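Removed from the display is one protein chain of the complex; every other protein chain stays in position.
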């Protein structure tokens, strides 16, 4: 089977949705070649969006890594769409007032504050005057043992709504194929202990694709789903969600899905991307 | 706690999304009072949509039950949105050509044919010239033993894409609180045997809410999510999905969720509707 | 890595536990070579037991296939241990009296009758005078659509205890790698619809291994777990359960686990057999 290069594939689409981790960057920074690729896509008239389950900081902060000394902003903040933005909409519309407890970094509280609410760490919130909601934003910034236990008992006692702003189980961190446990895994563990269902935002649910597509459509009124390509490294989130939403997909093997296992995983899971590439640079 | 009546609640919204089974009808037909309610909503200028995971027949057929000798069409087919329509879009865009095998009634093949494809029952499809895809449409119309086994082995041998057009586990059928096993449960069983993930359409995924909201928005350009009310009888699908999408919700106790258990279930699951009503008539 | 033959492996053990389907037989009958293997093991002084999740008929009937015109009974009924025997013990001790409804073949009712109880098909049992318990025995012998739906509503209305006498998801049936859906999968589907937990018997739970080990120990008072070898074709049941119980294991590739996938499956699942053989004849 002939495998087209990423550059050849991209030719057939006018809008490109990229996952970030494992595709364009890892925890060490941008992958080599990413600035050149993004600059070329911009020159070619492609509209580029980032769709990420990373809610560890504001879109403007997430977009900062794509600022280039020469080429300028390669992906503007307005096209950097995180699952945190969906959580933020939910908080603004559904919670409305009061303090919102969180698990995550200080930077991740952006999404609570942008909803007009006050953020308070789980470690500091009172059981007697409980917060209006609890948001799981990021796996860093708190003491897992103390604060996961505290959050479990806070939910048991007050039955407050719980929002999960990152549906990932784990994310790639380095070149040894190591991963970090994502806050989505802590959420699933807590749901199982409590027998409850939290409100989850992010891929694979199709809402993030709807959100990004609506943004793209506002600029390009004739845009159809067949004109949009999703590029990701994870079958369960990027490829499954985009396929259900109706987009063509590229699975890249530079992140969560290992080259040696991708064929078996595709066959085993039944989640079949339109294309497979080693990376976005090949 | 004062419990507003359904009529009072509805006053605050301009668009009403209704689940069908257990809310407006059961397998015996429309619930008593449904025509009068819908006529009153129409007179009051409310836009009414049906959002159903029932893909057993075409929207035009599903809408037929809402035609009234006096009041005419109480919910037009264009506002009767089934998960089958999402499956149909998927088939048209992703499968493109060839025969599509199905489990379901003859009437349910509407969604395959409307995608420009040829429908073939699982019982008649050949392993040597396998179909392009398999669609699970309805729990009726086939021999469970023979055809579920045949479908499992068809997927094992050919790894074709599998689409599930109804995400329900069961649906209410009568006044004894009896249920029928929905095709979504057969799908989950097959996924577990095969270790694969099929492509699911319908509530609780937010795509059906996006689809209906976009339709409503086309008529009402100023429509915001806060102007839309979802009315359903099932926490896991209707209330969870609409809440995640950002809508206010009414849980009615005339279907899947029993009056005696609703309070415990809400507390136990953590899925909290905005309002609870005995039925849409109270 | 040198792979010892099955004959070499067996030398180090005095008692051999065999799974039946996919190891010694399939739905077409005994695999070629099985009688000679069993006769040789008997001559070599090995004690042979069958441990099967097949509860479709009595142990005496299951053992009939191992009767040989020349060598006589290669595995006596007393050493043919099915999960049905554990279910039978449970029914005798816990249900005590009344009619017991079942899903399964006529032959599978042996286990109900041997517990001193009356068996009645789900299709014939009354909701007004409900049975004392429900037992899921086999995937054949009933109308899946009518009787699974009937069983679900029987449980909803009467909350009777439900026993599952076969924990398998599927079982191999022929040389095309086709499988049949086992009653354990129907059980899991029903549990998910009802939100209940049935009482399951059979591998991978360790009780069947305890039961067989106690039988073997009665004859061989010095028997230790390290003297017993479990031979099976399924990682999730045979190998996992025997490993947890403390036995050495052989995975054979003549049944559920395909030669091309076994290495990946072992690595992916983390369930690691002591040995791997193509079959018990190599």
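In this document, chain identifiers A, B and C correspond to the written order of the chains, with residue numbering beginning at 1 in each.
Going forward, contacts are C-beta pairs under 8 Å (C-beta built on N, C-alpha and C of every residue); 3 or more make two chains touch, one makes a residue touch a chain.
As the structure is a computational prediction, the values presented were derived from the model and not from experiment.
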Which residue of A:11, A:60 or A:149 touches the chain not shown here: A:149
Residue of C:43, C:129 or C:197 in touch with the missing chain, whole complex considered: C:197
Touch criterion as defined above, residue of A:30, A:77, A:114 or A:180 at the omitted chain: A:180
Full-complex contact with the absent chain, from C:132, C:153, C:166 or C:243: C:243
Missing-chain contacts mapped onto subunit A: 139, 143-145, 148-149, 152-153, 156-157, 169-170, 176-181, 185-186, 188-189, 192-193
Contact footprint on subunit C, counting only the chain that is left out: 89-90, 93-94, 155, 159, 161-162, 194-201, 205-207, 210, 225-226, 236, 240, 243-246, 267-272
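The rule is short, and it goes like this: only the chains that are shown with their structure count from here on.
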Chain whose mean Cα position lies farthest from subunit B: C
Cα-centroid distance, subunit A relative to subunit C, in whole angstrom: 44
Inter-centroid spacing, subunit C versus subunit B (mean Cα positions, whole Å): 39
